[in-house]
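One structure is given here, and the rest of the page talks about it.
Just one protein chain is left out here, and the rest sit where they should.
Chains here go by letter, A, B and C, matching the order in which they are written, and residues are numbered from 1 within each.
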Amino acid sequence: MSTIKLGLIGAGRIGRLHAENLVHYVPGAELLWVSDVIEEVAKETAARLEIPYWTTDYREVFDDPKVEAVLICTSTDTHAQIIQAAAAAGKHIFCEKPLALDLVEIEKVLQAVQKAGVLLQVGFHRRFDPHFRRLKELLEAGEIGKPWLLKITSYDPAPPPISYVKVSGGIFLDMTIHDFDMARFLLGDVEEVYAAGAVLVDPEIGKAGDVDTTIVTLKFKSGALGVITNCRKATYGHDQRIEILGEKGGLFAENPLPHATRMANESGYRTPPLHYFFVERYREAYVAEMKAFVEAVRERKEPPVTGLDGKIPVVMGYAAKRSFLERRPVRLSEIDPSLA
Amino acid sequence: MSTIKLGLIGAGRIGRLHAENLVHYVPGAELLWVSDVIEEVAKETAARLEIPYWTTDYREVFDDPKVEAVLICTSTDTHAQIIQAAAAAGKHIFCEKPLALDLVEIEKVLQAVQKAGVLLQVGFHRRFDPHFRRLKELLEAGEIGKPWLLKITSYDPAPPPISYVKVSGGIFLDMTIHDFDMARFLLGDVEEVYAAGAVLVDPEIGKAGDVDTTIVTLKFKSGALGVITNCRKATYGHDQRIEILGEKGGLFAENPLPHATRMANESGYRTPPLHYFFVERYREAYVAEMKAFVEAVRERKEPPVTGLDGKIPVVMGYAAKRSFLERRPVRLSEIDPSLA
Amino acid sequence: MSTIKLGLIGAGRIGRLHAENLVHYVPGAELLWVSDVIEEVAKETAARLEIPYWTTDYREVFDDPKVEAVLICTSTDTHAQIIQAAAAAGKHIFCEKPLALDLVEIEKVLQAVQKAGVLLQVGFHRRFDPHFRRLKELLEAGEIGKPWLLKITSYDPAPPPISYVKVSGGIFLDMTIHDFDMARFLLGDVEEVYAAGAVLVDPEIGKAGDVDTTIVTLKFKSGALGVITNCRKATYGHDQRIEILGEKGGLFAENPLPHATRMANESGYRTPPLHYFFVERYREAYVAEMKAFVEAVRERKEPPVTGLDGKIPVVMGYAAKRSFLERRPVRLSEIDPSLA
Partner (left out) sequence: MSTIKLGLIGAGRIGRLHAENLVHYVPGAELLWVSDVIEEVAKETAARLEIPYWTTDYREVFDDPKVEAVLICTSTDTHAQIIQAAAAAGKHIFCEKPLALDLVEIEKVLQAVQKAGVLLQVGFHRRFDPHFRRLKELLEAGEIGKPWLLKITSYDPAPPPISYVKVSGGIFLDMTIHDFDMARFLLGDVEEVYAAGAVLVDPEIGKAGDVDTTIVTLKFKSGALGVITNCRKATYGHDQRIEILGEKGGLFAENPLPHATRMANESGYRTPPLHYFFVERYREAYVAEMKAFVEAVRERKEPPVTGLDGKIPVVMGYAAKRSFLERRPVRLSEIDPSLA
């Protein structure tokens, strides 16, 4: 098995998470470079994970011919530019979601990647969650026959800072985007969305021009229906469940519990709250995501989450946003005619 | 405790169910009369349950001064007329849902009842389910603070006959109506609905002009959001669950299992399917419903499900129907301006 | 269906429970008499349940030729004498457990019953619990093949008064006796027991000469093993579970929950405590027990819990007591050579 050499661009929280997973849990991968605009961060990450080289200028990474692939984990507004530079340098690319908030930029990115002939995997980590994968396996094995109705529950334990809310693109592009991807992963493409939303968690979110609690109805091309409920706050943890009703039965992915321990007394039985951070909840998913990327690079095969998979949830996010603002169902083809 | 004497009008499946519950499980109630248009049914029911009098003409029941209250369990199209006759005769009334499919008729009924000064309870039995009541108690006790998001899952085990579908008024008025009532019971009045629907279970349902799988988004007057998912078929039984997310936590009413028994082997663990018929699932609810009606009559107090509670879900059904047909959210006040 | 006429002897807590079940839930049964040594109790019970006759002298019940069967729910020390009187009067008999605490008395009782040719059912209500019956059905259907290991958990919510402990015959004859019967019901006859015990709940129980927490190991004639754990106190309710491991898998009867409702917040998920009183936990079992007795009387067939079924758990109780005192395993045949 050949060892794939990689460079990390952007060593923030998610970048460091991927770096650790690569170093500890992905056999056949070697992280050669870490780049971050903050020198201290780059240096410290390199030292802690025994990464040979560090830099504050990501172009150095692209100039190293030993580097076959890069992980782009910088802020969203820089994704498009760095992807294009990476593609131009012939590096295979893993990029965190979203590719960009601007659909024209995304299109440019996809074309640059295609032209360069490099591989691109987008960071929708939930596809690698073992519970959701098992759901998909059971679905594809025909256990419930044709799927009719998909229900995704996806609550965060607490809202992000208002400063983040303001630049996030709004809840549909920041939070629901993961569920849009999951909906496509499980039941295929969506034709139309209808979005309702409200400010219930925190009025500051409303003042920032966003909502914090939403219900999005989906019509799939297959004729099936779906609904995604999101909320920025659930005191009991990161609530992530999926149900599918089909002609032969139902499939349910429940929340995995941190501890299989119950306590009982006069007040009843108590089980622990859910994992609080997505990092804990999706620990295994993040490792599997990196393994899948390294494997795709090694075998020069299409990654399990393609550039198009990165783009369509953004289109869905815009469709949901418009639906919410105009109070009507919106077809994806209104946002991107190529999806008609 | 005085004994309340009652008459049953309509001894079909639901009428006989109420009769049995009254006879066996409601202390302080005596069923004096059973009336059914089919002589054999009236006779047989009277004999089996030791009900003193039977008739094929419900007016005989109204003429008996010993009768204080009647249960109207005839077909929907006869409700309005019989209620008005009962009110004119000064009898207190329990009437199965819906009061009528015509809102003008409902209005007439409510006025007749008010004018006569009799009590009217409408048959939304789910309000009496101990699991849902417990949910409401916990909600009202402030356990989760202000409620933000209500989710009702309500699937039937199998679709009704197509002949029934044709006269049912459509899924929103026949099936969702129970969930509309439950939504009001738990979170109060609704301002606007948006309904999506599809024919997925059986194309015959589509040919009959109806859909079989629906998602209805609700906006409550309080600002909270809600979503009801319905399907005419779930192979694993009568799936009836409710979730409420609120500022301090979540409440979940799961399906009660018919047996607390699990089996394990190489294929995994198995628990039994859900109750199949609503009669079994809501056995306790139906008894509690009758007890509540008899108690209201005895104490001359407002029944727990009033005439207005009977009317509003019908308005919501029409709003959902219009929403589905016109592909837009519809405010209840569009259907009934008095609800503005 | 002929109506079976019955008389109740002893209208204490359990007697009144059976009376109510007979009156409300057992079609084809009529309770003609209630007898209790306390006049007020007999009178009040008769009035409340509309039982035609009451008395303080149970012989009046036996003298009424209309009475076909009697329920003996008096204190344990009177069982033997009353059963023999009932048998002599040709009445079929339901008697609460235990038949007697003295094995010679039990033998006399069984002979009197046999000689009189009347039916005798002993009050082991747990056999009628729907969850445990379901377990037995699955076992008998061969779902787990040959059973190897039975585990019965049986805790009371709180210890009885010390005055009761003193006359109860001790925990093995008062509490474990139900589990001994359940063990026989599920896996057949037992050859040997070993009992360990401790005073952990309340030192007063120790002063009264009893223990409050026990572990009893069983060897079945089939070769299978079993273990019963008992405790006089579990703060979270009446904990009653059974597990069977067999060659093809496992069967588990869990505690049925009073409400299918969960609550979640920062502290985790909470489900309600268990049913507190055996009356609530075994509500359905008590009704089914009465139905089975009335059916046995009507059809003149052997009741589902025979006199021998009433005797053997008492033998097991004595074997456990001796095992505990002599600190060694004890075969049932040491207590009753007829069981060799």
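FYI, contacts are C-beta pairs under 8 Å (C-beta built on N, C-alpha and C of every residue); 3 or more make two chains touch, one makes a residue touch a chain.
Keep in mind that this is a model prediction, so the values were computed, not measured.
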Sort through C:231, C:296 or C:316 and give me the one touching the missing partner chain. C:231
Decide which residue listed in C:24, C:151, C:166 or C:283 touches the omitted chain of the complex. C:151
Identified contact with the non-displayed chain, of C:105, C:239 or C:309: C:239
Which parts of chain B are in contact with the chain that was left out? 234-236, 264-273
Across the whole complex, the chain not displayed is touched by chain C residues 146, 148-149, 151, 153, 155, 194, 196-198, 200-201, 213-215, 217, 219, 223-227, 229, 231, 233-236, 239, 243, 245, 247-250, 327-329
Considering the whole complex, not just the chains shown, which residues of chain A touch the missing one? 24-25, 130-131, 134-135, 138, 143-144, 248-257, 259-266, 272
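As a convention for this text, only the chains that are shown with their structure count from here on.
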Shared chain contacts [chain A and chain B, defined touch]: C
Centre distance in Å when chain A and chain B are each reduced to the mean of their C-alpha atoms: 42
In whole angstrom, the CA-centroid distance of chain B from chain C equals 40
Computed distance of Cα centres, chain C from chain A, in Å: 58
Per-residue multi-chain contacts in chain A, two or more chains: 234-236
